[in-house]
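Step one of this worksheet: look at the structure below.
A protein chain is absent from this complex, but the other protein chains hold their places.
Lettered A and B in written order, each chain numbered from 1.
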Amino acid sequence: MPHIARLDRATAATLVAAALMPAAVALIFFYVPSDVDQGYSQRIFYFHVPIAITTYALFAWGALNAARYLWTGREELDLQSYVPMHLGVIFGSLTLVTGSIWAHISWGTWWDWGSRELNTFLIIFLFYCAYFMLRFSVEPGARRSRYSAVYALLGVGLIPLSVLAVRIAQDALHPIVFRSNGVNMDGSMFFTFCVALAAMLSLAVSMYLVEMRGKRVDERLAHLRRLLREPA
Amino acid sequence: MIDESAVRSVAAVYGIAWVATLAYVVILNAKLGRIERQLDELAGLLEARSGDG
Partner (left out) sequence: MTARALRALVRKDLLVELRGREVVPSMAVFVGAAFVLFRFGLGGTDLAGGTRAATGMLWVAIVFTALVGLSRSFAHEREGRIWDGLLAAPVDRALFWAARTCSTFLFLVAVQAVALPAFWLFFLQERAGPSYPVLVAAVLLADVGIACLGSLLAGLASSLRAREVLLPALYLPFSIPLVLTAVRVTTDTIPPQTSGSETLQRLGFLALYDTVFALLGWALFEYVVED
């Protein structure tokens, strides 16, 4: 049966995430030493940066499939582009929230207009929201898929330009708040970071595969209903 | 300066939230598996019916 292969993929991904995520949490809380300057609160960094990276990865995947859709016209690619974008909104919101919490804990402000990362993410988040507005303004069909794909690809232009613009617009003297660890991470910190990143990515992948599975189930249900209505 | 206990609780909430999300995804996946098996069954029954009818 053809769908057994897919069953394995979604389940496999969730199993991987189920292994990595608790491992990452354990490492973050019990293994890694506290940062010398920022203390315990720096541990949020191990959540925050992987979430941000995952958001970018999801967006890249969604944009790639959008390009493939426009190039080949294959319908399933529309869904394969939409689902990562939609997961990207979720992870993007979480990036903003974790960034805000970290800023509050570290600096006492709920939002840091001086933070390059937060500002860039704000622009990207607004773009994602506009993507959804567009998607919900068109009836399902080839036109919706095409318009979504075009807009997703416009985002590919927006993101590097936003990163650049935010960088340019800020004073050269502004301290870089969220990159205090940079290349100075020692072995255990780097290892923990990698595990956390792998955990976040595997969570995103399993959410993607499970969502795709759910949509396929919906389609099969609709198909069966149609069959039932037909005279025998 | 930074309230250590508040930080610890925030960090704990993070850990719990992520594990809970993961649990949700795992459970959802399992339910989908069950539904898919039931759909297979239905599809088989329908084919059998249209075969006889």
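We take it that a contact is a pair of C-beta atoms (placed from the backbone, for glycine too) under 8 Å apart; a residue touches a chain by one contact, two chains touch by 3 or more.
Computed from a predicted structure; not experimentally measured.
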Chain not shown, its touching partners among those shown: A
Residue of A:29, A:56, A:111 or A:151 in touch with the missing chain, whole complex considered: A:151
Contacting the left-out chain in the complete assembly, out of A:12, A:26 or A:126: A:126
Chain not shown, touching residues in subunit A: 70, 123, 126-127, 129-130, 133-134, 137-138, 143, 146-147, 149-151, 153-154, 156-158, 161-162, 164-166, 168-169
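Methods note: only the chains that are shown with their structure count from here on.
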Partner subunit B, residues of subunit A touching it in the complex: 1, 3, 7, 10-11, 14, 17-18, 21-22, 25, 28-29, 39-41, 43-44, 47, 98, 101, 105-106, 203, 206-207, 210, 213-214, 217, 220-221, 224, 227-228, 232
Contact set on subunit B toward subunit A in their complex: 2, 4, 6-8, 10-12, 14-15, 18-19, 21-22, 25-26, 28-29, 32-33, 35-36, 39-40, 42-43, 46, 49-50, 53
